[in-house]
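Below are the structure tokens for one structure; questions will follow.
Complex shown without one protein chain; remaining protein chains in place.
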Amino acid sequence: MSEAEAVRVELEVRFPYLAGAVRVQREKRLWVEVDPAHFAEVFETLARKLGFTVLCTITGLDLGADLGFIYHLARPAGLMANVKTRAPKGTAIRSVSPLFPGGGIFERELVDLFGARVEGLPPGARYPLPDDWPEGEHPLLKDWQPTSAGTGEKGADHE
Amino acid sequence: MSDKKRIVQVPIGPQHPALKEPESFMVDLRGEKIDAVRLRLGYNHRGIEKGCEQRTYVQDVYLVERICGICSTSHSTAFVQAVEEIAGLEVPRRALYIRTIIAELERIHSHLLWLGVAGHEVGFDTLLMYSWRDREAVMDLLALLTGNRVNYGLNTIGGVRRDITAEEIPEILRVMDVLEERTTYYIKLGLEEETLIRRLAGVGKLSKEDAVSLGAVGPTARASGVDRDTRRDDPYAAYGEVSFKVVTDDHCDVYGRTLVRLGELMESYSIVRQLVKNLPEGPITVKAPLRIPAGEAVSRYEAPRGEDVHYVQANGTDKPERVKVRAPTLANTQSVAKMLEDGYLADLPIVVAAIDPCFSCTDRTISVLDTKRGTPRTLTWDELSRYGIDWHRRRGIDFSKVVLSGGARA
Partner (left out) sequence: MQNVSNRTAVGGGAASSLVLPADAGVRCACSLGTQEKPQSDAKPVAERVRGSSRLARRLNIGRRLIRWGQRKSPWILHFNTGACNACDIEIIAALTPRFDLERFGVLLKGTPRHCDVLVCSGPVTRQIRSRLVRIYEQIPEPKFVVAVGSCASTGGVCQGLYNVLGGIDRAIPVSAYIPGCPASPQAILDGFVKLLGTLKEG
């Protein structure tokens, strides 16, 4: 059994609700879909018990009524577990910085670019948008468009 | 340690006090030592991920190539790899080899560039001039092979756009020989030149535990003993077919980061020679559809600065649904504050330079609060660099006395 397969089996044994939700895409790529209620325990198990001690990054997605989040975890020796979850826009998710101190910066991107609400983020500057970026404007949302002049204010013309 | 530490942001220049500018580094200073540093990032944020959604995959190859002008083939290759995986394309072996050759040439030029930048930050400009002169040999080679010194336009979805001809191969090997000789000299310098060792050793310390918990990557992590290299751990392109060492070091400081990069240069010359010797025959590209079927993939690549991660989601059209890029520098900046803690202000420039950051340092401003006297100051990067060089010169570290051998012109 390959390393990825072994992890899949392990996850489905520990969390029966994950049956059918764990996919081995190829040798070094696992995909796990978890609903928000169970996300914390699956994530912690992977990070603390199954050796996925690297958090590469967190991808935000605009899924319409929800925001999607993909936590790209990896074992130091290379196997990745990409954990996908979602939450309705406006609801808060918990920061993973207690487990991954370097991970706060990825969560700040979600806040700035998608308007995500992340609870438990340690104090720090926003990233990556400037301080004078207009409130409530989140560029990576699908219905957000920059102006043709490209200054980022919806509807504003800088010329 | 003072109890009353406040950060006061001081704008530059008396003309426009209203145009307050956020400093990139806010330093709490205790005497000459740094208590704490806060970083403010985002100056180079352009909006590329959004731009990718609005352009076709082919246009995006050229856009992501310009995320970083030093790691340009890194981003371009990481991107096309993800798209090729989604589309189920089997890229011809010859194309993979060519990608890998260019990838290693990029590592070579980047590390030589870094050597010069590090030299400049410590006041050793001769090293800058010599290493950048040596680097020109790689730039010429890249221009010969791809048509451009930077931003090579090498990749297309499904392969590469230019072949390497038989006539070009002897030139590749010749440049590898010359640079190997020069790098051997730089390694000797690194191991024997007192002034350089004294300047770099013990500076910017990052323990292995901190490197891991803060997510450091690349030479920055490997210099703290973290044995990770995407080329070996998650092989891509032709790395599965060449043999090379992953260079690690236990110094956990700027000196270690220097040795790791020099060691990696030597490994790169060896990798290029293997690839050239075993270059497979065959086509250099396979046809790719304009519309990529729905799906997603994560592609990882060991850029000169460390692991580069691209996530691509396709939706069946000719434009991606989502492109997410995590460049290595973002991962490494999380460690910089730790490296600077309890170090000297004079060392800030070289410590930051030692992670080989993919943002331009020279326009950074630094706000320094002397916590004993409560006096805030704002410095430009240049001013802080000069302060650092002078500070060390007063302690006997003077590079103007160090003579370098220029070697034969490459």
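Before moving on, here are some points about what is shown:
A and B are the chain letters, set down in written order, and residue numbers restart from 1 in every chain.
We take it that contacts are C-beta pairs under 8 Å (C-beta built on N, C-alpha and C of every residue); 3 or more make two chains touch, one makes a residue touch a chain.
None of these values were measured; they are calculated from a predicted model.
Here the missing chain is touched by one residue of B:56, B:270, B:315 or B:380, and it is B:380.
Considering B:68, B:96 or B:160, the position touching the chain not shown turns out to be B:68 (whole complex).
Residues of subunit A in touch with the missing chain: 129-130, 132-133, 139, 146, 148-152, 157-159.
Even with one chain removed from view, subunit B keeps its contact list with that chain: residues 12-13, 15-16, 19, 21-22, 42-48, 50-51, 54, 62-63, 66-70, 72, 113, 128-129, 132-133, 136, 139, 147-151, 358-360, 362-363, 365, 380, 382-383, 386.
One rule holds for everything that comes next: only the chains that are shown with their structure count from here on.
Distance between chain centres (mean CA atoms), subunit A to subunit B: 25 Å.
Those residues of subunit B that touch subunit A in the shared complex are 22, 38-42, 45, 47, 49-50, 85, 212-216, 226-228, 230, 233-234, 297-298, 300, 307, 309, 311, 313, 322, 324, 326, 330-331, 333-335. Within the complex formed with subunit B, the subunit A residues making contact are 25-26, 28-29, 53-57, 59-61, 70, 72, 74, 76-78, 80, 82, 100-103, 105-106, 113, 124-131, 139-140, 146, 150, 152.
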